[in-house]
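One protein chain omitted, others in place.
The letters A, B, C, D and E name the chains in turn, as written, and every chain counts its residues from 1.
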Amino acid sequence: MDKNMLGDLDNLPEEDKMKMAAMIDQLQIRDSLRMYNSLVERCFTDCVDSFRRKTLDKQEETCVRRCAEKFLKHSMRVGLRFAELNQGAPTQD
Amino acid sequence: MDKNMLGDLDNLPEEDKMKMAAMIDQLQIRDSLRMYNSLVERCFTDCVDSFRRKTLDKQEETCVRRCAEKFLKHSMRVGLRFAELNQGAPTQD
Amino acid sequence: MDKNMLGDLDNLPEEDKMKMAAMIDQLQIRDSLRMYNSLVERCFTDCVDSFRRKTLDKQEETCVRRCAEKFLKHSMRVGLRFAELNQGAPTQD
Amino acid sequence: MANNSLPPHLAKEQIMFMAEKEMEYRVELFNKLTQTCFRKCTEKSYKESELNMAENSCIDRCVSKYWQVTNLVGQLLGTNQPPM
Amino acid sequence: MANNSLPPHLAKEQIMFMAEKEMEYRVELFNKLTQTCFRKCTEKSYKESELNMAENSCIDRCVSKYWQVTNLVGQLLGTNQPPM
Partner (left out) sequence: MANNSLPPHLAKEQIMFMAEKEMEYRVELFNKLTQTCFRKCTEKSYKESELNMAENSCIDRCVSKYWQVTNLVGQLLGTNQPPM
């Protein structure tokens, strides 16, 4: 998108660089909270379908645990692949 | 998440508390606009499927009204239950 | 929603008007990046279903192209209709 | 919205904020409308990249009906000013 | 979160930011819960605008189970503080 813009950033004074770093921290926090919300929604949707009781039964709980763990592993693997592509293996395959 | 952080907030000077209050107002405004958009999308998706005319027919309009009213009642009930859980009936059921 | 508020805006000093203009630019940038992300997600979801190879085959690529072009044309047409309605043909059809 | 209890520079921030939220709301409305009507009016087979006549008129009617639903829901929510 | 390495006015911004994110998180949780339970508990035919008894008790149980899933996932993520 903008190598140029990233060039500009290097020339920023110290305080702005700190602001940038803080911004990145902040985005990561927001991002992990969102990821957490999406994970809960997905595993709930996939695993819980009966509403005859107000507590999770054993089977639902197991399903949620597996779903969440699987999603986290999935997410880490995607992260690795994504980083590789971002670092520039030429796009066309 | 952060009892500690909320503790910090109490020690903030007056102006910051006002900023916090303004921020909360603002989040509520944004939230209600988002809720409104989601409600429209959901009731449209569930109730409108024919595009042979450019105005809603009677049946579609009735469906949208019921959908919206039902969603609002649903949303209030969820809000009550959510608040109860937030105020701390011990989590495990 | 707020004719009043928009009235207030006219009375803002010059610098604030510039801030507003900058804000509008910014929202448009954010919006177009989001639109881009949604378009990619939709066309990927509709067109790519086989994961036996790591590159798009010819058929998938054609599908993605058509999907994206169609979505853009769709989006422009919606934009025109939306603008007409916003400029005030009385709502009830 | 205790707007008037805020010091002036915060009140101005509030105005800017409201204008921003208003715009965000319209953008989100537009995006949801676009996505929803695309889903309702377009075949997923993507046999061509042009919109055909049936799709074009479906889009026009879809936008029009979506707009009406927006106003209808706005009335039900009891906002005295219509949402657009 | 190198909070302590920031000049004081930025550190204060961080606190405000965290409070804002915390609230956003709760709002988003509430919205997702509301949408998900509406989908799970309500018939799409919309034959009436009232919630019937079956729907009401479905909602209560759905909220309760969603809450449990939130806590369960929170534990798995290894946050030492529970997410709510």
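The working rule: a contact is a pair of C-beta atoms (placed from the backbone, for glycine too) under 8 Å apart; a residue touches a chain by one contact, two chains touch by 3 or more.
Keep in mind it's a predicted model, so treat the numbers as computed, not measured.
If you put the missing chain back, the residues of subunit A touching it would be 1-3, 5-6, 8-9, 12, 16, 19-20, 23-24, 27, 31, 34-35, 38, 42, 46-47, 63, 65-67, 69-71, 73-75, 77-79, 81-82, 85-86, 91-93. Within subunit C, the residues in touch with the undisplayed chain are 15, 18-19, 21-22, 25-26, 29-30, 33-34, 36-41, 43-45, 47-49, 51-56, 60-61, 64-65, 68-69, 72.
Here is the rule we use: only the chains that are shown with their structure count from here on.
Farthest from subunit A, judged by the mean position of CA atoms in each chain, is D. With centres set at the average Cα position, the gap from subunit A to subunit C is 24 Å.
Counting partners per residue, subunit E has 18, 24-25, 41, 60, 64, 68, 83 as the residues that reach two or more other chains. Counting partner chains per residue, subunit C shows two or more touched chains at residues 93.
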